[in-house]
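Only one protein chain is missing from this complex, and each of the others stays in its spot.
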Amino acid sequence: MKSATENVPSDGQFTLKVEDLWVTYLAERGKVKAVRGVSFTLRPGETLAFIGESGCGKTTLGLSLIRLLPSTAEVEKGHILYRRDTEVMDVLQMNDRELRQFRWKECAMIFQGAQNAFNPVLRIWAQVLDTARSHGVTNKKEIRQRMEDLFRLVQLEPERVLRAYPHQLSGGMRQRVLIALGLLLKPPLVILDEPTTALDILTQRSVIDVLRDIKEKMDFSLILISHDLSLAAELADRVATMYAGKLVEVANVWDTYYHPLHPYTVGLIHAVPTLAGEREELISIPGSPPDLIDPPKGCAFHPRCPYATEKCRTEEPPLIPVAQDHEVACWHWQQVQEDGGQRMMVYSEAKAG
Amino acid sequence: MTTTSLAQSTPSRRFDVLYWLRRLSRNFILRRVLMALAKIYVVITLTFFIVRLMPTNPIEAYVNELIDQYGFTYQEARDQAAALYGIDLEASLWTQYLEYMKNLLHGDLGTSYRSKGTPVAKMIAKFLPWTLFSVGVSLLISFTLGMLLGMIMAYRRGSVLDHVLTTIASIFSSIPNYLVGMMILVFLGVQWKIFPITKMRGAMSPGMKPELSWAFIKDIFYHATMPILTYVLTTIGGWMLAMKSNTINTLGEDYVTVAKARGLKESRIITSYVGRNASLPLFTQLAISIGFIVGGSALIEFIFVYQGVGQLLLNSINYRDYPVMQGVFLVITIAVILANFLAEFVYGWLDPRIRVQ
Partner (left out) sequence: MSSFWQNVRRTFRLLTYNKVGFIGLLGVIFFILLSFVGPYVVPLDTQTKVDKIYQPPSSEFWLGTDSEGRDIFSQIVHGGKDVLVVAFLAGFISTTIAVLFGSLSALAGGWVDNAIMALADIVLTIPQFPLLAVLAGLVKFNNVTLLALILGVLSWPALTRAIRAQVLSLREREFVEAARALDLGTRHIILKEILPNMMSYIAINLIFAMTAAIYAQVGLVFLGLVPFSGSNWGVMLSLAWTRGAIFYKGSLWYIMAPVAAIALFQLSLVSFTRLLEEIFNPRLRTSV
């Protein structure tokens, strides 16, 4: 492994380290800059959630981690370093065979709304076998044993599910089958992309419970991509907020929800109807998401930000550490800290009428 | 009122019968078998009445022909006609129909009146295998090759290969197959002398004995080359284009992306995930294609002087040999119905969503 393997100093422990990742899509109007220089570190065993409005680039980021971007997309630059034991590989440098082995065995990605995630003409058991055999696991009895355990873990009847065709299972069941299948090869890294969208409330609840349960019982790092902040709050250790293809705030889950320092995060948290709360309507952030073909100059959030000044319109704020486990990309984070994000909340509510 | 009391008197039995009937009616295979049988029955009945009710009723035409040409008396001619068709002309239409159905059930299709006394069933048995052979082999080649090329075109879409294949496919599938056959004869046979057309005529070489030997198999393929080439050329384009668009659609399906994420081998994804799903809709088109090819075999077999059932049909029409005509038509239609049934069966076998509720 010449290029794919690098020796990395053993300072900070990590499972995944993404450095300055840029991804663009080719569209008719021009290049869509979906991910613009994202860097982050995923520590072993931790859960990192990516939150943001739809179209902020979080799904593109997820897909690029296992190089499953559509053919119109291109990784312009960056590194995706994956570490197993002492070996570090750059996912972007892997050849086809290495990449195939990396997928699912090292990093399982569980897609949003698994309604259509299974081949409709094969039984679940056949698809389980397909997955195992592709990674050199051939002992049928062993596979069956492991799969039955996993199905019980996600509260499914193993016998019935293994015999079934996908169309014979409900949406929630299929989602749980995919989650169980994701854990079949004991991957050190799991990516969950919107695991609960397209499910009804009750099913969402049971899927969340299942996820919490397996996270407690098993040892793996988890990347959670979701626009559902309550889901992130329940599962994540740290939360990364994404806006216009960039990370604008990365903090532990407590800080993110109680002391957010980026006005966008403030707006986002404020927009969530609290599960127990009586407020029904969702107060969203005024203005529309940015055009990613021609993103605003300076801080991409400035057109929607009540704190914005001339500096925000011209200079792009870098993501800087401001406290233990807390990074933010805003020129005015101190103001936000001082007023507790009050100005953003008032601004949102005023605009919402 | 009575039904209610009846139902109450034997509730469990009644329930059982209904339950089993419902289960049977949901059974995929049984339903298809019944459908095929119903179609065959309707076609047989239609044929019977069409032939009897036509302005130039073949039986009357035959009676008149016997009287005019051979000086039969009316009674003699009628007896002769009755014997040929295996029906009693004095009987009512209804009795005739029952008689005809009874004969059919015994495999009796009447006797030819050109080849005096030869049973129609025997003639068909002699000609039918060649049509089934040439059409079957063509269908197999064109279906599998078409699917393969269609998938390649989908994976390499936009390439030169894709454009060339698409153009060729569109051209050959829009030209009538008998014209393509003629072009093959004229250019490959006569002008450029690639095929020795007189030697290739017929279904097999003279003196060849049907047996399971390499020589025989080689011989029948040799003689079927030009019909097969024609059928394949004119049908493969349809399969290619359909498979190409299905494959492109399937490639966009979530389960293909997920299969890649699962790290499956590319070969496994191409065959069992993309190929199998993309080919499913083709099986519904297979039924229509079978009917069209078998239907057009009369023209192709005429052009290449190939002794199949189409040729037999044509001869019987030219000689006004009505029993043969009727028999061949029935057999062709039943063959197509059975082939449709088979195609649907395979389709159901490949797609569990149809098979299982």
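Observations on the structure shown:
By letter and in written order, the chains are A and B; residue numbering begins at 1 in each of them.
One rule holds for everything that comes next: a contact is a pair of C-beta atoms (placed from the backbone, for glycine too) under 8 Å apart; a residue touches a chain by one contact, two chains touch by 3 or more.
Computed from a prediction, not measured in an experiment: that's the story for all the values here.
The absent chain, not drawn in this view, touches the displayed chains B throughout the complex.
Only one of the listed residues, B:Leu109, B:Leu139, B:Leu185 or B:Leu286, touches the absent chain: B:Leu185. Seen from chain B, the chain kept out of the figure touches residues 39, 42-43, 46, 50-51, 54-56, 58, 170-171, 174-176, 178-179, 182-183, 185-186, 189-191, 288, 291-292, 294-296, 298-299, 302, 310, 313-314, 316-318, 320, 325-326, 328-329, 332-333, 336-337, 340.
What we mean here is this: only the chains that are shown with their structure count from here on.
Of all residues in chain A, only 66, 68, 96, 100-105, 108-109, 111, 114-123, 130-131, 134-135, 165, 167-168, 178, 181 touch chain B in the complex they form. Chain B makes touch with chain A in their complex at residues 253-255, 257-266, 268, 272-273, 276-277, 280, 350-353, 356.
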